[in-house]
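This report concerns only the one structure given below.
The complex is shown incomplete by one protein chain, all other protein chains being positioned as in the whole.
Order of writing sets the chain letters: A, B and C. Residues in each chain are counted from 1.
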Amino acid sequence: MKPAVALDVAKIRADFPVLHRTVRGGRPLVYLDSGATAQRPRQVVDAERSFLEQHNAAVHRGAHQLSEEATDAYESARARIAAFVGALPEQIVFTKNATEALNLVAYGMSNAATAGEDAARFVLGPGDEVVITELEHHSNLVPWQELCKRTGATLRWFPITDDGRIDLSQERITERTKVVAFAHQSNVLGSIAPVQELVRRAREVGALVVLDACQSVPHMPVDFAALDVDFAAFSGHKMLGPTGIGVLYGRSELLAALPPFLTGGSMIELVRMEETTFAPPPQRFEAGTPMSSQAVGLAAAVDYLSGIGMDAVHAHELELTRLALEGLSELPGVRIIGPSDLTDRGGAVSFVVDGIHAHDVGQVLDDRGVAIRVGHHCAWPLHRRFGVAATARATFAVYNTPEEVTALVEGVRAAQEFFGVA
Amino acid sequence: MKPAVALDVAKIRADFPVLHRTVRGGRPLVYLDSGATAQRPRQVVDAERSFLEQHNAAVHRGAHQLSEEATDAYESARARIAAFVGALPEQIVFTKNATEALNLVAYGMSNAATAGEDAARFVLGPGDEVVITELEHHSNLVPWQELCKRTGATLRWFPITDDGRIDLSQERITERTKVVAFAHQSNVLGSIAPVQELVRRAREVGALVVLDACQSVPHMPVDFAALDVDFAAFSGHKMLGPTGIGVLYGRSELLAALPPFLTGGSMIELVRMEETTFAPPPQRFEAGTPMSSQAVGLAAAVDYLSGIGMDAVHAHELELTRLALEGLSELPGVRIIGPSDLTDRGGAVSFVVDGIHAHDVGQVLDDRGVAIRVGHHCAWPLHRRFGVAATARATFAVYNTPEEVTALVEGVRAAQEFFGVA
Amino acid sequence: MQLEQMYQEIILDHYRNPHGSGLKEPYDAESFQINPTCGDEITLRVRLDGETVTDVSHETLGCSISQASASVLTDLVVGRSVGEAMKVLQAFQEMTQSRGTVEPDEDVLGDGVAFAGVAKYPARVKCALLSWMAFKDAISRSQEGAA
Partner (left out) sequence: MQLEQMYQEIILDHYRNPHGSGLKEPYDAESFQINPTCGDEITLRVRLDGETVTDVSHETLGCSISQASASVLTDLVVGRSVGEAMKVLQAFQEMTQSRGTVEPDEDVLGDGVAFAGVAKYPARVKCALLSWMAFKDAISRSQEGAA
């Protein structure tokens, strides 16, 4: 699969100052850790800066001109980000990261216990089940464990097949299931979940579907309305945007009924010492002073990605993935953890090297300027499932080149030589 | 009270690009809304930018050079911010804003119910009481209402005297009190709370003290260890730092025992599908990818303020407060809500103008380039206490000048003329 | 000074002598609305005779814009059919939310056209709409009651 329109990567790279630095005594940086956090183009940093230099003020709280302008910038950011994922502006809640977004849903559900009639559909208790998968990132796992602890519900999970897919042959979704939560794309395996099938099964039993879209929204066209999920979460920093901002998407009628999570300023309707009522969404879920400049930055990132086109982004990253899978598979003693072909797959390539711990592989690569991630990548149970304590992982973004993939493969070979296993 | 060393405000203003813009058709901006959100000096924006252009990577998650550098920058920021408020680095938890920090404590306490022995001291139930005051910002009010709703505890509050002080003659702290939470400085009245006395009473009955330091840390020297509070919260954006970052301070042994709030990546010790154990503080409370560049920006803000000296900052702002109180009191029909002298007071000056709604006062000022805040300033019960729906509020920062206070007073007079009440 | 754009004489007149001010008995439906950002409040009552709005009364705790708007509303809807009143409401809402892009129709809006200037101040649009939202809510309550 070749990109339909090849990207002008050199031109793109010129927008990312950090990619031009050197590391470890003069080696050009080869950044293959965008799955952890992506780099930011100057357009994003400039957008934040110009917001700060011209319009910074409290949003939704002031009547002076600066505050009007800041509010406009913030709400325009929301609208652009919403459009990017097939949502309406009022379906987009800003959080600090995807982790908060997922916690928001989990806590909203346990708060339903004391929130009256309207929230009854969210109440969980003993006998109810939450279904996830064994490949989840800790951020889409621990919040559900804790929700179960708070409510007495039971956590269940789909196992993972040897080639890194959710094992749908093991049915886990039953009449008891109230929530089905899973990653759109695994941050370790790169495999893309069968969303349609899982949504279908969840709908059959009336369970809510929560999609962890952290690794899909940055890398391919995603339309939450078309996917027909109930909630979805993603993070700004993985998609060329700022840290400190994440997004929760929710279907309108669900957000309207979900009880608040964080409470305080800006999310209220009427406050008395005795009792408080709450604003409609999305404000209900945005307590306190919001991340205004970060929203502006994220909108600039969305504009940047849209300017390239998410189809082109995806095609480019898939081509790099193909090269990496090919190059690494040719090295004896290297084993890919995850699908070895490009079917339903994105650009995270995790692997183990026989006889060398991932940390040591990473160190040799780092010494050559190649930055990858090593460890369990916040998916510890998944690593246990594959019988490994740690993997090395390369992840790609729009600014990576085929030459960088070559540097990765050569670095792994060098590690094998250094440790005498090749 | 004159500043010991007069600040070079012109030099300071040169660091704030936004202060040089004009509004409403060419009028110089007079920004008197720093209590809502402060402006940012270029040192802060530059610090974030240079972090992004040189060191951006996932913190605490990678073994490559960039990630090491990013981790160092993040932890060095924590250490500098800790030193600024008399704390140890491990007593500082980064949140998205002060509102999240206060919610963290409130949710940590309700999570104690299912967290075992170590957390027993945080468990609340029917018969227990949480004591706040009637002047609290919604962010230090609604989280406690909700905590009481979740646990069955009762919320009680100190009333406020006519001159805007916490009425200590009305005892509210009893053997039933488990938490005492109050604002160090009121964001409406400017009055500074009798921390020592409230801490003393809380200690007598073994209650935890939570200090909302949003309006004190940005404006005067604050040392949490010396104040002997258990928890404290403040926000970056009110102290010349970025939005999207706040701080929770906690006494070490309390943070060590408090159950987690947000859960997910980076806050774990050991994760299995069946059960998860958690990292020690501060990591336990920092789930997901943190606000790395914002921490760096906030540390730069702290350096900037320390460079001026918090005593000098406070003296400067008090002098502006004096001028504002004096100027406004001279206008017939203008009533200050809050202490009319400088004793135990900071720079928030709220007022009502007979015969003109605060919105209309604000509009006339805005038309003249003077940005103040109008409304209930997220302290609705306090406004009810004073029998007003809304007040106009001017707040000061280190970049404000006496001439700007004059513009405020003249603007109020102009509003009286415009609406024919003078 | 651009202030006069917002505070047109008509608005100031209505503000000083608001029509419909002071809650009246009897009434068919009542609505209480607040503006959570500033704490402004209105209680508004409607009296209907079949499809005709025969009276509106209100108590408004708010700024000049919200008070004047409630007064203008009273003038515009009393004596009209509910359907006509809703058309006026729609035109008023469109104008104030247009950021100044919609040219107001004086035939429909009467004194309401004076609020065109408010459209340029987004933070004040809610003030201008507060009474209209109360009216809308009261009408739908009266219809629930009737149904």
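Going forward, a contact is a pair of C-beta atoms (placed from the backbone, for glycine too) under 8 Å apart; a residue touches a chain by one contact, two chains touch by 3 or more.
Note that this is a predicted model, so its numbers are computed, not measured.
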Chains on display which the left-out chain touches in the complete complex: A, B
Of A:L66, A:A82, A:V188 or A:V374, the residue in touch with the unshown chain: A:V374
Which residue of B:D46, B:D72 or B:D118 touches the chain not shown here: B:D72
Touch with the omitted chain, as defined above, among B:E171, B:E269 or B:E330: B:E269
Footprint left on chain A by the chain that the document does not show: 24-25, 356-360, 363-364, 367, 374-376, 380, 383, 389-390, 418-419
Residues of chain B in contact with the chain not shown: 60-63, 67-68, 71-72, 268-270, 279
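Here is the rule we use: only the chains that are shown with their structure count from here on.
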Chain pair that, of all pairs, has the most C-beta pairs in contact: A-B
Chain A-chain C separation of Cα centroids, rounded to whole Å: 46
Whole-Å separation of chain centres (CA-atom averages), chain B against chain C: 37
Gap in Å, rounded to a whole number, between the CA centres of chain B and chain A: 31
Where chain A touches two or more other chains at once, by residue number: 61-63, 67, 268, 270
Sequence positions of chain C contacting 2 or more other chains: 37-38, 121, 124
